[in-house]
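So the structure is just underneath, and the comments pick up after that.
Only one protein chain is missing; all other protein chains are in place.
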Amino acid sequence: MDGQASFDAAIATDQRIEPRDWMPEAYRRTLVRQIAQHAHSEIIGMQPEGNWITRAPSLRRKAILMAKVQDEAGHGLYLYSAAETLGVSRDQLMDLLHAGKQKYSSIFNYPAVTWADMGAIGWLVDGAAIMNQVPLCRCSYGPYARAMIRICKEESFHQRQGFEILHTLSRGTEAQHAMAQDAVDRWWWPSLMMFGPPDDQSAHTAQSMAWNIKRHTNDELRQKFVDMCVPQAEVLGLTLPDPDLRWNEATRHWDFGPVDWDELARVIKGDGPANRKRMEHKLRAHAEGAWVREAAAAYAAKRRDREAAA
Amino acid sequence: MSGREPSAGWPLWEVFVRARRGLSHNHVGSLHAPDAEMALRNARDVYTRRQEGVSIWVVPADAITASSPDEKDPFFDPAGDKVYRHPTFYDVPGGVQM
Partner (left out) sequence: MTADLVAYAQRLGDDALVLAQRLGEWSSRAPELEEDVALTNIGLDLLGQARALLSYAGEVEGAGRDEDDLAYLREEREFTNCLLVEQPNDDFGATIARQLYFSTYQLELYQALRGSADQTLAAVAAKAAKEVAYHRDHATMWTLRLGDGTEESHARMRDGLERLWPYAGELFEADEVVQRLAAAGTAADPASLRDGWDRHLDATLAEATLARPDGRWLPGTGRRGVHSEHMGYLLAELQYLHRLHPGARW
């Protein structure tokens, strides 16, 4: 059986494609881009939350937040690992991110303005991410699927802790309740945008689904997310900023209002409120760390030379 | 090239972990480190979150010779090859969309 036939057979029977298997170049390129951008998102995502570590209002919250942000670094690492099985190095992927040639989830271009944003990000942003990620555990590409399984296992506590933060704030003082409501008001619509453009405007969906990379369309996942969040918002005692939210008895789903796709386009293009800050932060950390990375490499080289000479 | 990272300086390591009550080491992923000692430390931090009683192996990726029992590609050398089909660290020409 030639490579293409093997590949097609594997896809047709929902089997895994592994690094040593033949794969269409377009499949490989799509995966490199998707996995890399997923990894970049985890790393950039450390920033809005990492900001609040030093200001967390209790030691327990500080510890939980540190652990969460650390998980995100770990997730980035697992994903870069998976991407590297496709013939690129992490350095190359970083260069592409730094040059603006690869992107990260535009949700992280919004600023984390108050402590309550930690709750909203956990509940909504991680909630949306989980909705996207669970199907990826069955992605056709083995290393990506395995990385996602590992990530999903660790992710469950992230959404719960966000929900818990909001729950406590909502039932706290008036000021705390207002803080929680304000955060939800700002993060709701951007979270819906995390599922990408509407199906009729999404160029990549069809091919990704044919390759068993993507299992559900953007709109399907977005609807699922809304349906999940509405009752949760009620438990939280908070409202969602959508006057058009209405239960549809016929479809058994929650109808929701129009998403501002122009805003999504602007933020993706680089005009989001925190785009510049995210990239500058990343670039600066990378630049300031160069001497450290070089030192470690130099030391290793010296040791090798000494051992060789010995 | 100025500013270009010496990627050879922090090469790729594959990580294998045997859980506390496990029977064998399983491949859990990879990481970059400048030497074996740091690779081991980083593997502990990243892949085991420093659980006790866990055994870790780290191996430079290019030290591994691999073969798969039912090779799907007949053009692969059945005697064994790199862990990954595609050569790592090859140069992507500038401007190529990745």
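Lettered A and B in written order, each chain numbered from 1.
What we mean here is this: contacts are C-beta pairs under 8 Å (C-beta built on N, C-alpha and C of every residue); 3 or more make two chains touch, one makes a residue touch a chain.
All figures in this text were calculated on a predicted structure; none of them were measured in a lab.
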item	value
Partners of the unshown chain among those that are drawn	A, B
Residue of A:Ala73, A:Val113, A:Ile130 or A:Ile149 in touch with the missing chain, whole complex considered	A:Ala73
Contact with the hidden chain (one of A:Ala12, A:Ala99, A:Ala175 or A:Ala203)	A:Ala175
Absent-chain interface as seen on chain A, which is shown	43, 46-47, 50, 53-63, 66-67, 69-70, 73-74, 76-77, 80, 115, 165, 168-169, 172-173, 175-176, 281, 285, 288-299, 302
Sites on chain B contacted by the missing partner chain, in the whole complex	10, 31-34, 37-38, 41-42, 45-46, 49-50
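As a convention for this text, only the chains that are shown with their structure count from here on.
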item	value
Inter-centroid spacing, chain B versus chain A (mean Cα positions, whole Å)	23
Parts of chain A lying in touch with chain B, wherever the complex brings them together	1-3, 6-7, 10, 18-22, 28-29, 32-33, 36, 74, 77-78, 81-82, 84-96, 101-102, 147, 150, 290, 293-294, 296-301, 303
Chain B residues touching chain A - in the complex, by the definition given at the top	3, 5-10, 12, 28-32, 34-35, 38, 46, 66, 68, 71-74, 76, 81, 83-90, 92, 97-98
